[in-house]
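Just one protein chain is left out here, and the rest sit where they should.
A, B and C are the chain letters, set down in written order, and residue numbers restart from 1 in every chain.
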Amino acid sequence: MPEMATILEVLFIIFKVVVVTMILFSLPLPLTWMERKIAAHIQVRLGPFRVGPHGVLQPFADMMKLMFKEDIIPYKADKRLFRIAPIISMVPVLAAFAVVPFGNDITIPFLNEEVSLYIADMDVAILYILAITGIGVYGIIFGGWASNSKYALLGGIRSTAQMISYELPMSLAAIGVVMITNSLSLVNIVNAQQGWHWNIIYQPLGFFIFFIASLAEINRIPFDLPEDEGTLAAGYHVEYSAMRFSFFMLTEYVAMVLASVLAVLLFFGGWNGPGFLPSIVWFVVKVSVFIYFFMWIRFTLPRYRYDQLMTIGWKILLPLSLFNVLITGFFLI
Amino acid sequence: MSDGYILEKRKESAVETFFNRIFFIDFIKGLSLTLKYNLSRSITLRYPDEEKWIPYKRFRGQHTLNRDEYGRELCVGCELCAKSCPTDCITVIPMEDSAGRGIADRVARVWEVNLTRCMFCGLCEDACPTEALKLGREYELSCFSLSNAVMDKDRILIAGQGEPLDLEATGAEPKGWMKVSLDSIDYITPLDFKKGDRVPANYEGGVNAAASLERTEDGIRVVPDLSKTKKWW
Amino acid sequence: MEQIFFFIFAVVAVGSAVAVVAFRNPVHSAISLMVCFFQVAALFILLRSPFLAAAQLFIYVGAVMVLFLFVVMVLDLGRASFDEPVFHRRIWGIVVVLGLFAEVVYLTLKGEPSHIKGPYVDGAMMNNTEVMGTLLYTKYIYPFEIVSILLLLALVGAIALTMNSKGE
Partner (left out) sequence: MVPLSYYLILSLILFSVGMAGVLLRRNIIIVLMSLELIFNSVNINLVAFSHHLQSMAGRIFVIFTITIAAAEVAIGLAIIVAMYRRVKTVYVDKLRGMKG
C-alpha cells in the first residue's frame, strides 16, 4: 500500500497534466480570434465582428463547422497513414509541454501543499523539447505523402528539408544559453536569470538565431513554404478536411505558443519580473507579447523563396550560431 | 499618411548597407509601419448593420425625374438624354398633354432607364435642358429580378400630385428634389420612403451615418440616422 | 511497476521490429522503425539515462528516419516495391538467423555476467548527464574527436556522392 503522500503527488501530477492539456486544446480558440483580429487591424480592416461582441464567438462557430464537416479521405490515399498523420503531428508539441515550467511554486490555500507549476522537471529538458518537436515533422511528411497528391508531397518534402535545416541553428542557439547557465533543466535556466540577469543581455545573437530558426520550425511567415498558397495550393494539408485539418491547425498554434514559451524561458527570464504580480502572470504576459510578435511579423513580411530559405539556414544562421557558441565559450573561459 | 512613395532610392554607402543589415533596419521599418496601421482606426464600415455611407451631393446614383415648385413635371420629352447616352439605356417616348401635367404641352409618356446597362456617367444629366433629370444618391440597387432593374417613370418620378410642396420644411431648391414616390419598389433601399425619412437634397453628404437594418415583409431596408454622423477618413 | 513498463516497451519494440522486416512498403517499414526507436528511447529512460534517450530521439527519430523517408519519397519507392522478388536462398537465411538466435539464447541463459553491482539507486548517479559530459571531454576526448572527424567526412562524402559530376 503506497503512502498517502505518494498518492497525493500522483493525483497532483495527473491533475496538472489534465489542466495543461485542456488549456492547450482550448488555446487555438482565442489565438485564431487574435490572429484574425490582428491581421484585420494591420490591414486596416475590422475582422470578425458578427458572432458575438467583436466576433469573440467566431472561433466557436468555426469549431462547430469543422466538427460537423465531412471527413474526406482521397480515394488513392494511404488510408492508415492519412488518418494518423494529424495525430502524429499534434502529439509531440503537446508532449513538449510536459517539461515546461510556468511559474514559481505556489501553495494551495486549503491543503497547505506546495505545488510546482510544471509537470516534470527533467534533467535534459531542453534536449527533450528540441528532440520531441523534431518528431512533429513526421506528421507533415506522412500527411504529405499519404495524400497521394503532388502539392501535398512537395509541401511535405519542403517541410522536411526546412525543419532539418533549422533545427541545427536552433539547437546551437539554445546551447549558448546552456553554456552560461550550466544546466539543461528549464527550471534551473530560469532560476539563473533572477534579478534582471536575462539571457538576452548576454546572448543577443543567440536570441536572434533562436527566434528566426523557431519561426522556420513552426512554419510561419516568412518561412511558411510548406503551405505556400501561391505555389502549392495549401501544401501538406491540401487534402485534409474537417477535424483532421483542424488538428494540423491546432498543432500550428500550439507550436507557436511553444516557441514563444521557449523564447521567454531561455532568453527573457521566464517568470521573473517585478514582484508586484504573481510569477505566472509575468510568464503569461511575456508569452503573449511573443505571440503578438509572431502574428505581427506574419502580416509584415513577405514569404522567402525556397533557395533563399536554404541560404539563410545553412550559410547565415548555422555559421552565426557556431560563432555564437565560440564566443560564449571564449567568454566563459 | 505622410509616408508617401519613395520615387528614387538614395544610393547607400557600404557602411550604411552594413549597418542596415546588421541591425535589421528594413525589418524594423516594416514592423513599425504595420504597427502604425495596427493602432490606427479601421476603415471598414459596418454596413448594413450599424453604419451607412451617405454619398456627397455630387454622387451619381440612380436617376430621378423632378418637378418644379408647383408640382409640374419638368421633363419635356425632348429625348436629348436618350441621344446623349453612350450605352443606349434610356428610352423616351413623348406625348402631347395640354392638361398642365408638365411645364410644356409635351411630356414623356414613357421614360425608362435600364440600370443594368447604365454606367452612371451623368451625360444625360448634362444634356437635360430643363434640369428634370438628376442622378440621385441612391446606390442600393440590387434586386431579385432583372425586370426590376429597368426603372420606369412611375418609379423615379418625384411624387407630389399637383399641389405645391412646403419648400421651407424640406429645404428643397425651387426646381426639383421634392419627394420620390417609390411605393412600388421591391429592391433593397436605404431610405424608407413610406416613413418619409430620406436624405434631403441639400444635405452635404460624404459622411458615415449610423444606420439600422430593418427586415420587413417588403424586404430589407438600411435606414440611416442623419443625426448621428461622423466624418469618414 | 517498472517491469510492467518494461514489458510494454519490449513487446511494442519487438512487434514494430518484426513489422519493419515484414512490411513491403518502405514507408510503412520506416514508420515501424520509428516506433521501435521510440521504445528503445523509453527503455533508455528505464535504464536511467535520459540524455541517451533524448539523443536517441534527436538523432535516430529526428534525423536518421527523416533521411530515410526523404530518400524513399524522392526516389518514389513507396509504390514500386510490391514486385520484390522472392529470393531462392531465403531458407538459408532463416536457418542462419534461427541458429544464431538459439546459440545466443543458450549463452545468455547459461552465462553469468561478472561483477554485477546492481542498479544505481542514489540520486546523484540518476542525473548522470553531467558525469557523462565530463567523461566525454576528459577520458574519452580522443575518440570524441575522431568521431567528430568521421561525421565531417560522412557529411562531405554524402554530398560528394549525391552531387552530379557536372557540379549542378
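Rule of thumb we're sticking to: contacts are C-beta pairs under 8 Å (C-beta built on N, C-alpha and C of every residue); 3 or more make two chains touch, one makes a residue touch a chain.
These numbers were taken from a predicted model, which means no experiment stands behind them.
For the chain that is not shown, the touched chains among those present are C, taking the whole complex. Residue positions on subunit C in contact with the hidden chain: 2-3, 6, 10, 13-14, 17-18, 20-21, 26, 29-30, 33, 36-37, 40, 43-44, 46-49, 51-52, 55-56, 59-60, 63-64, 67-68, 71-72, 74-75, 77, 81, 84-85, 87, 90, 92-94, 96-97, 100-101, 104-105, 108-109, 113, 115-120, 125, 128, 131-132, 135-136, 140, 143-144, 147, 150-151, 153-155, 157-159, 161-162, in rising order.
Just so it is clear, only the chains that are shown with their structure count from here on.
As a whole-number value, the distance joining the C-alpha centres of subunit A and subunit B reads 51 Å. Mean C-alpha position of subunit B lies 75 Å from that of subunit C. Subunit A and subunit C, compared by their mean Cα positions, are separated by 28 Å.
In subunit C, no residue touches at least two other chains. Per the touch definition, subunit A reaches subunit B in the complex via residues 38, 40-46, 49-50, 296-297, 299-301. Within the complex, the subunit A residues that touch subunit C are 78, 81, 122-124, 127-128, 130-132, 134-135, 137-138, 141-142, 145, 153, 156-157, 160-161, 164, 167, 184.
Put simply, subunit C touches subunit A in their complex at residues 27-28, 31, 34, 50-51, 54-55, 57-58, 61-63, 65-66, 69-70, 73-74, 78, 127, 129.
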